[in-house]
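I have a structure I would like to understand better, so I am pasting it below and will then ask my questions one at a time.
Every protein chain but one is kept in place in this view of the complex.
Let's look at chain A:
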Amino acid sequence: MAAPRASLHLVARVWNGGTRGIRGPSRVLAPEGNQKEGRSLLRFLADRFHDVEVLRDYLLRKQVMKVNQKNRPFIYIKQRYGPYVAGAYFILKQGGAVRFQGKEWIRPNQRGHFSLDFLKLQAVPVEAVDASGCAINYQGLDSLLALKELQSLWLQHCPHVDDWCLSRLHPLASSLQELSLAGCPRISERGLACLHHLWNLRRLDISDLPAVSNPGLTRILVEEMLPNCEVLGADWAQGLKLGPEEQSRDPASPMPA
């Protein structure tokens, strides 16, 4: 009982601090003041006792390790079933949804289970991925980048997708037509600048990005950079925004058309 609570107090959240759109565990927690007291006590202890400091350091590291663990590639599946199935498996494991070419969307149920029927679709490319709200990070992109025919990619409200990740999308340039980054807390205009590699893009959603310093200007500059692409910016999508949960319950279209 006490352990998970304590660990929440012990370290400040590394990535999620101060961002919108992610329901971090701290909000469920007791009142703010209580938490602060706990933290300052630990800070006091940490200042005086080396062990407490080491422990807090370790816990901080563990948070990061957990995300990295979730983003390990499934090497065996890739060897056995090929990149499409491995990529799909990776996304489904993360709680996202995939669509093989000419097939229905596959997505896990509430408890995270999904049918393994798609294992036989080895030769069918994946054409759409909805990884909204998933813990996918720079390393986890490896599995996505192997999906060479990917046309649509939704990465809405992904807490670990950052500018570094955007710089890795260029191998998908010839296939990717639709990309949504709405609500990603760590994406800034610096990362958006490398989307110029994606020359085939027809539709790009960059609304609700809190780390972008100047959303209006950024949107105009992105539009200039990608002249053949429809860019959805902050003002346009304001009223239409859907939380990642609502979306995942709607199997037909993961984004408002």
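The rule is simple: contacts are C-beta pairs under 8 Å (C-beta built on N, C-alpha and C of every residue); 3 or more make two chains touch, one makes a residue touch a chain; residues count from 1.
FYI, contacts and distances are computed from a predicted model.
Visitor: Name the absent chain by its UniProt protein name; which of "Protein Abitram", "Tubulin delta chain", "2-oxoisovalerate dehydrogenase subunit alpha" or "FAD-dependent oxidoreductase domain-containing protein 1" is it?
Guide: "FAD-dependent oxidoreductase domain-containing protein 1"
Visitor: Would you mind spotting which of A:L92, A:L166 or A:L201 touches the chain that isn't drawn?
Guide: The missing chain is touched by A:L166.
Visitor: Residues on chain A that touch the omitted chain in the whole complex?
Guide: Spelled out for chain A, the touching residues are 11-12, 14-15, 17, 39, 43, 46, 53-54, 56-57, 60-61, 64, 138, 163-164, 166-168, 170, 188-194, 196-197, 213-214, 217-218, 221-222, 224-225.
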